[in-house]
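So the structure is just underneath, and the comments pick up after that.
Apart from one protein chain that is not included, each protein chain of the complex appears where it belongs.
In order of appearance the chains are A, B and C, and numbering begins at 1 in each one.
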Amino acid sequence: MAVRILFLGPLRDLAGKEAIEVSAPLDWSVLLQSVGEELAGQLQSDRVNVACAGRVLSDKTSLNARDGDEVALLPPVSGG
Amino acid sequence: MAVRILFLGPLRDLAGKEAIEVSAPLDWSVLLQSVGEELAGQLQSDRVNVACAGRVLSDKTSLNARDGDEVALLPPVSGG
Amino acid sequence: MRDIRLLDQAFAPESLTKPFVRANPGLGGYCTFVGEVRSEEDVEALELSHYEPITLPGMQGLADQAFARFDLMGLLMVHRIGEMLPGEPIVCVSAAARHRRDAIQAVDFCMDHLKSAAWFWKREKRGGEWSWIEPREADHHDLARWRK
Partner (left out) sequence: MRDIRLLDQAFAPESLTKPFVRANPGLGGYCTFVGEVRSEEDVEALELSHYEPITLPGMQGLADQAFARFDLMGLLMVHRIGEMLPGEPIVCVSAAARHRRDAIQAVDFCMDHLKSAAWFWKREKRGGEWSWIEPREADHHDLARWRK
């Protein structure tokens, strides 16, 4: 098992894929290294949220994903 | 022809009838005399409006009803 | 599209709102409020009286105000008169607009005015006895919001 990093909305276009798998454990700095420079830049914006195992993190830098967790990168929602 | 004075809502119960007919012309003081003491008291309250010929009067004391006009006494509307 | 009516018979709100919505193609959203005679213990019936020469023109004037104040595509305003039973609709207001808040606010605005500033008199029957309903303070407060 590993950690699945899922890209949502416009971040999926930026990533060019739906998800990547990385080995556990996954913390904030490893996440930034795993997603490439452009996405790492986006991730550092206040407007992008991170969910781990189905919960949106109030402090995304405290990320600590374990084997089998899904980490979702959540761009700003659309007002439409 | 004459002026018809129409009682609406709770004022109809107070009047004990739907309408009375009086001779034209009808001004404010004649109206007060025509409707009896209890209704005259009600009429002097700010909460009771008067319509003449299908228009609510902004100043009811300026009433000047002519032959064929209908004068309606409008109690406060119900919020319910 | 404007549809303002007084009805003296029971009505099904959907039978009015469905054609209303279809008559406003290109809308972004629509908001509908339906008020019913509340079933309270011992209330047997509600009666709404009106005064033909001013009640409907007053509702048309209210619709003019709503169109002036909000960016609306259409407004439906239907009010019952006569005797009604608990559970029956009394009023149905629906507003169609490009943007949601115009539709929602127009309904709020029209309902506050229909409750406190429209020419209707209500009485209710309990235990076989009719009694007139007095204006509610909360309704005047709701209405005052729009004068700011």
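Quick note on the criterion: a residue touches a chain if its C-beta (ideal position, glycine included) is under 8 Å from a C-beta of that chain, and two chains touch if they have at least 3 such contacts.
What you see is a predicted model; the values in this text were computed from it and never measured.
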item	value
Chains shown that the absent chain touches, full complex	A, C
Residue of C:3, C:36 or C:88 touching the missing chain in the full complex	C:36
Footprint left on chain C by the chain that the document does not show	14, 18, 21, 25-36, 38-39, 87, 98, 100-101, 103-104, 107-108, 111, 115, 142
Residues of chain A in contact with the chain not shown	6, 8-10, 13, 51, 54-56, 70, 72, 74-80
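The working rule: only the chains that are shown with their structure count from here on.
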item	value
Gap in Å, rounded to a whole number, between the CA centres of chain C and chain A	49
Distance between chain centroids, defined by C-alpha means - chain A, chain B (Å)	74
Inter-chain centre distance, chain B versus chain C - centres from mean C-alpha coordinates, in Å	27
Per-residue multi-chain contacts in chain C, two or more chains	none
